[in-house]
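Taken from a larger complex, these chains appear in their original positions, while the remainder are omitted.
By letter and in written order, the chains are A, B and C; residue numbering begins at 1 in each of them.
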Amino acid sequence: MPGNSFGKIFKFSTWGESHGPAIGCTVDGVPSKIRIDEKEIQFFLNQRRPGSSKFVTQRKEKDRVKILSGVFNNYTTGAPISFIIHNEDQKSKDYAKLKNKFRPGHADYTYEKKYGIRDYRGGGRSSARETAMRVVAGAIARKILSANLGSNFLIRGALIQMGSLHINRDNWDWNFAKKNHFWCPDKKMLKIWENYLTQIRKSGSSVGAIIELEAKGVPVGLGEPVYDKLDAEIAKALMSINAVKGVEIGSGFASAFMPGDESSDEMTLNKGKVKFESNHAGGILGGISSGQNIVARFVVKPTSSILKKKNTVTKKLKKTTISVGGRHDPCVGIRAVPIGEAMLACVLADHFLRNKIFQS
Amino acid sequence: MPGNSFGKIFKFSTWGESHGPAIGCTVDGVPSKIRIDEKEIQFFLNQRRPGSSKFVTQRKEKDRVKILSGVFNNYTTGAPISFIIHNEDQKSKDYAKLKNKFRPGHADYTYEKKYGIRDYRGGGRSSARETAMRVVAGAIARKILSANLGSNFLIRGALIQMGSLHINRDNWDWNFAKKNHFWCPDKKMLKIWENYLTQIRKSGSSVGAIIELEAKGVPVGLGEPVYDKLDAEIAKALMSINAVKGVEIGSGFASAFMPGDESSDEMTLNKGKVKFESNHAGGILGGISSGQNIVARFVVKPTSSILKKKNTVTKKLKKTTISVGGRHDPCVGIRAVPIGEAMLACVLADHFLRNKIFQS
Amino acid sequence: MPGNSFGKIFKFSTWGESHGPAIGCTVDGVPSKIRIDEKEIQFFLNQRRPGSSKFVTQRKEKDRVKILSGVFNNYTTGAPISFIIHNEDQKSKDYAKLKNKFRPGHADYTYEKKYGIRDYRGGGRSSARETAMRVVAGAIARKILSANLGSNFLIRGALIQMGSLHINRDNWDWNFAKKNHFWCPDKKMLKIWENYLTQIRKSGSSVGAIIELEAKGVPVGLGEPVYDKLDAEIAKALMSINAVKGVEIGSGFASAFMPGDESSDEMTLNKGKVKFESNHAGGILGGISSGQNIVARFVVKPTSSILKKKNTVTKKLKKTTISVGGRHDPCVGIRAVPIGEAMLACVLADHFLRNKIFQS
C-alpha cells in the first residue's frame, strides 16, 4: 500500500534519503538461476552518475552498489535481492539554509504539509537520488528479460528534444546516441545542444527535455487488461520519475491530428508472419504488446533548483525569495534517459513474469 | 494481480463482456454511512451513454444500473458495493463475420495471441463497454470526496481539441461545456466542430481528440511518494482508458520548451495563506497534491472501427481487407470525457483514503 | 486492501448480504482455455446447501448459480468470471426483532462499532451465506488444478470430531465419508453422532466440530517463503471461515508432545524417488509443498444462534436476554466441510499459478 514499491511479481522497493547514511533497494520476485554480476549493474549505474560531464551536476558520488542477499555463487536463488549504496560527498551544510524555505517546483511544501516533518537535506526522500535504485532494479529486470528473450531483446533511449530544440529524425543514429553525453541520436544536433546548454547554465536557468524509449524483441502478449494495460503501467512508471510531466505511447498526442484510416496500423504478412505496416500504436494494442517495438516518450520539466532568484514563502508563512546555488543539472532530462530505460525494463520484466500465468 | 481492478483502498473491479448477459462492478473500500442513490449514479452513466446525439454511436443501450449489495437504507455499510447493468440491443450477428479477422487498431490480434481464445463479439472484454463501469465507480468516488471535502470539491472535463481543431482558451466557459454534446468549452468552436465531425463521419473515417480535466478543492497532501505519486496514478488511470495514447499533467509536454525560471511555480501569500503564482505543475509537487487545481490532459486516438477498407489478416494468417460498418462513434474522444472525469475521481478518492493513515 | 478478496493471482472477491437481492463472486486470474460447466459448480454448491438433511438448517435456498462473464462457448477466456446467486426464502421479518440486540457470539456488536451502521437482517455481510461463494470459487480452483495436475490431484474432507465425540482413525473410509450427510469417515461413529446431534438440537443448544482436509497429488514447490508460506496461507484461508477458531497442519498441536527424533519426517527412496517415512509435516516443509499429501485440520465453534436464552445488551446499552429461534444448524461444522475443501483448493490454485514464475 505505501508507495515505495513498484511492480507486482517483479517487485522492487526502495528506501533511503539523499543525505542519510545510505540508499537501498530490494528486488523481489526474481526467478532463480539468473546470473547476476555486480559489475553489470554498476555499468548502468555509471550512466546515471553525477559528475560524468560538465553538463550534469558536479557532485561526486561514486555510487558503488553492493549486493547483500539473494545471489549465491553469482546466481539468483529466488530470494529477495538487496542492494545498498552508501552515501558520500553529502555536504549537508549546503542545505541547512533551506530548512525553513520551500523551494518552488520542489516537494518541500507538499512533504511538509503531508507529513508535518521533513528531512530538508537535499530533498530527503523526494530527492532524485532515489532514482539510482531504479537503475539498479532496471539492470536486474534486463537480466531476466535477456535470459528469457535472448539477444533480440533490447531497451534503449535517446534525448529527442532539449528546450526548444528538437532533433531531426532523419538523422537518427542509435550508435551515436550511445556514445555522447546527451544521448543525442542526431549527430548534427549535438554541437548545437552543447552551445545551447552552456548558455542556459551560465544564465543561471535550466531547460526541459523529451526522451524517447524503444524496446525491441518484446513478445506478443505482455500486459493485463483492463487496468494493468502495458501502456498504463508504462505511463505510471515514467510519470513516477522526478520532474516528469507527460508520457505518450506510439504516436501519442499527435494521434489527435490523424484521421482514423491512418492511425490504426494495418496488418499484412511477411514470410508467413504477421507484419504491421506502421507503428502508431507504439507496439501496444488493447493494452497488450503486439510484437512490434514498444515506443514511449516522456517529458522532463526544467530543473527547479536554479540560481535565478524566485519568490517563495517560509515554513512560518513569511514571504521571501530563494536562489538555489550548488551543483545542479541545467537539464535533468539528460540523466533521465537511463532512468526511463530502467523503468521500462522493470515494467516489461514484471509483465513478462505475469504473462507466464497464461502460458500452458 | 490480475488487471481488472483499480485502486488500493478505494478499489473497484469490473467484469463482463460487450455481448455477454451483463457487465458489472464491485466497489470495495467505501467508508460506511455515505448516502448513495441509484439516480445519482444513473445521472453520470447517462452522460456516457450511446445514442444521446447523432455524433455518437446509435446503439441503444439503456445502461440501467442496479445496486446489489453494500447499501442499506440508502447508506453504505462498509461492505462491497456491487453494481450490474444487463446488456441489451446486442446484435451479436453484426460481429459474426469478424470472428476470423483481426480489426486493425483493436485488441483482436493481441487477445488471440495472449489467451488463445477470444470472445469476438463486439470486442468482448476489450470493448469500451467496460468503461460504463468506470463511470459507476467514479460516481461513488465523487460521493466519498464530496462527503469529506464539501461543496468546494469539483471535477470537470472538457474537449479541447477535435482532430486538428483546437479551442481558443480565451473563450473558455465551463458552464457552456456542460451543456453541449461535445463538452466544448468554447462557444465559437462548437458549430465548427459539428460541421467538421459531420464531414468526417460521412467520409467513413474518424478523428482523435484531447480532453482536459480539472479537479478543484483537492486538499494538500494526496499522493504517496515515490511510485504511487498522484500524477503517476492519474497517468495510469487515464492511459488505461480504451484508445488513450498520452497523458500530461499541468504544462505537460510544453514544459520542455520553458526555461526553469518560468516552469517552477513561485509561491507567495494571500490573506495569510500560501498562494502559487502559476500552475505549471498542475497541482502536484513531488507526486503530492499542493492544494492548487489538479489539471490533466489525455489524448484519444481516432476510432479504429471505420467504414474505409483497411488491410488486415485472418486468424489463419491469410491477407484480407476489412471495413467495419455498424454504429460507431466518429470521435470516441467525446464519450471519453465522463470516463476521464470518473477515473480522476477514483484516483483522488483512493488517495484521499490512503492519506488518512498519515493524519493524526 | 479491503478484505473481501482472497488470493493474489487466482483471486476471488465476494459481495452480497444474507438478505440483499443477491450474492456474488468475481474470480480473476483464471488462465484461459479451461472448460467450465455451470453444472459442475452447482454440484459443489449443493453439498453446502441448507435444507439437505434434518441435521442442517431447514431454510430452503435453491442456491442456483449463474455465470455472467469470462466464459465463452464453455471455456474460460482469461477475463474475470462473475457469478451470481439470487437470494430467495429470506424471511427478513424473522430478524426485525434482532435489529437492536447484539447476538452473543455473532458479529453484531463489532460491526455496529466498526461501521456505525449494520444490515441486521440475518447477519448481513457477516452471514455464513457468503461462504456459498467460496464454494463457487473453490470449484473453479479445482478445475484449474485438475487441468494441470491430472486425475491424481484430489481434495477431500471429513468431519473427525463432533462435540466431544472423536472418530476412530482405524476405521477411516473416504468412500463412506462422501456418502453420508455428516462427512463421517468412520462407519461405526455415524449412528452415534446422529443420536448425539438429535439430542443437542432438542435441548436447544449446539455443538462444535473438527474437520480434516487432505490434498493429494500436489506437486513439490508450491508456497512462497517467508510470509506467504503455503501453511500460513492455508491457516488464513481456513481461519477466515465463519466460526473457525483454530487451524493445524500435519501433526499440529500434537507436535508439542513429540521428541525431535520423531517429529521430523525421515527421507528415503522408493523406486528411485524421494519418499518420506511419515507425514508429521502435513506435506509442507519451510512453507513449501513437499509432494506428500497436504493435511490440515480446523475447528468450528458451536452455532451461536441457539434457542437457549442468553444475556446480552441492546444497541442503546440496556441489559436484556435473547433466544434465537429460526432454522439454525445444531452443528455448523458439518456444512463447513465443503467450504474448507473449497478454501484449500483456492490456496493451492493460487500457489500453483504463483509457482509458474519460478519454472523455466
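Just so we're on the same page, contacts are C-beta pairs under 8 Å (C-beta built on N, C-alpha and C of every residue); 3 or more make two chains touch, one makes a residue touch a chain.
Since we're looking at a predicted model, the values are computed, not measured.
The complex is a homo-oligomer: 3 chains are shown here, and the full assembly described by the structure file contains 4 identical copies.
Going forward, only the chains that are shown with their structure count from here on.
If you draw each protein chain as a dot and join the dots that touch, every dot ends up joined to every other dot. On a Cα centroid basis, the chain most remote from subunit B in this structure is C. Counting every residue number used by either copy at the subunit B-subunit C contact, over half are found in both chains.
In terms of their C-alpha centroids, the spacing between subunit A and subunit B amounts to 26 Å.
Separating the CA-averaged centres of subunit B and subunit C is a span of 39 Å. Shared interface positions of subunit A, defined as residues touching 2 or more other chains, are 1, 9, 225, 358.
Of all residues in subunit B, only 1-6, 8-9, 14, 102, 104-107, 109-111, 113-115, 125-126, 130, 161-164, 200, 205-210, 220-221, 223-229, 231-240, 242, 244-253, 255-261, 263-269, 272-274, 277, 280-282, 285-291, 299-304, 306, 308, 310-313, 317-319, 333, 354-355, 358 touch subunit A in the complex they form.
The touching residues of subunit A, counted against subunit C in their complex, run 1, 9, 29, 31-33, 78-79, 148, 225, 353, 356-360. Chain contact summary for the complex, subunit C toward subunit B: residues 1-2, 4-5, 8-9, 11, 13-17, 20-24, 26, 28-29, 32-33, 68-70, 72, 75-82, 84, 114-119, 124-125.
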